[in-house]
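For reference, the structure I am asking about is given below.
Part of the complex only, each chain left as placed.
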Amino acid sequence: MLKPLGDRVVIETQDEEEKTVGGIVLANNAKEKPQTGKVVAVGDGKVLDNGNTLKPSVKEGDTIIFDKYAGTSVDYDGKSYLVLHDKDIVAIIE
Amino acid sequence: MLKPLGDRVVIETQDEEEKTVGGIVLANNAKEKPQTGKVVAVGDGKVLDNGNTLKPSVKEGDTIIFDKYAGTSVDYDGKSYLVLHDKDIVAIIE
Amino acid sequence: MLKPLGDRVVIETQDEEEKTVGGIVLANNAKEKPQTGKVVAVGDGKVLDNGNTLKPSVKEGDTIIFDKYAGTSVDYDGKSYLVLHDKDIVAIIE
């Protein structure tokens, strides 16, 4: 199992489907686009300067939107994950 | 529903109409221009170093002006939204 | 009405007159030049790390000098305004 450190969160990514026209995959444009993912593991949180710990704002099972170019991809146990910092999570889909 | 995290705010954008002369759309110049939008969801706020939470300075329903190049665009449920940080909101139109 | 957020201030700008020689408008040189403006709206101020609010140092009606390249221009109700951060105001003309 992967245990993320600090304010990190491990997610399974759900890439947006590429749009195709007549079977031809269209290239993405350069604009920054968010993606969605499902949270599978959550770190203990970030230690603040006063010694307290600020827990990540999502929990296991949440479906989230994150900045496309954020995070570190990790291959583990035959699956591909993305490790994000809490601040790179834009919104929760409820 | 989209629930923005931290000091983020979700808005429906209202693009300024392109100026046209005789039906020809004029290109925007390079100057940074604000846009207007309507707030549809507000995060819980930013956690300060002393542990308190600073709530965003706008509320649902506010019409706001924001910096044009700020924010992350999010497609959700067939509609297009913009997720902004509170600091990128310039003014409220009252 | 425009309500600026945080440490922002809305001003009506007063561009320096371009110098002309025999009717020819002279180009500005590249040096950073301040401009003057009149304050029409003032934000509530910046929230400090200790939770207190630091109010902007100008008030409605003040004539101010600001850094030329600071601020965001905003068109509202047929008029053109400039939204500045308090720190970009150089001096008050008394």
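In this document, chain identifiers A, B and C correspond to the written order of the chains, with residue numbering beginning at 1 in each.
What we mean here is this: a contact is a pair of C-beta atoms (placed from the backbone, for glycine too) under 8 Å apart; a residue touches a chain by one contact, two chains touch by 3 or more.
Given the structure is predicted, the values throughout are model-derived calculations rather than measurements.
Student: For a quick check: 3 copies are placed, so what copy number does the complete complex reach in this file?
Tutor: 7
Operating definition for what follows: only the chains that are shown with their structure count from here on.
Student: Linking chains that touch, what shape results: line, ring, star, complete or other?
Tutor: line
Student: Report the inter-chain centroid distance for subunit A and subunit B in whole angstrom, where each centroid is the mean of the CA atoms.
Tutor: Comparing mean C-alpha positions, subunit B is 22 Å from subunit A.
Student: Determine the centre-to-centre distance between subunit A and subunit C, using the mean Cα coordinates as centres, and give it in whole Å.
Tutor: So the centre of subunit A lies 40 Å away from the centre of subunit C.
Student: Subunit A: which residues touch two or more other chains?
Tutor: Within subunit A, no residue contacts more than one other chain.
Student: Can you tell me which positions in subunit B touch subunit C when the two form their complex?
Tutor: 31-34, 48-50, 52, 54, 57-58, 65, 67, 86-87, 89-94
Student: In the complex, go through subunit C and note every residue touching subunit B.
Tutor: Touching subunit B from subunit C are residues 1-6, 8, 10, 41, 44, 47, 49-51, 72-74, 76, 83.
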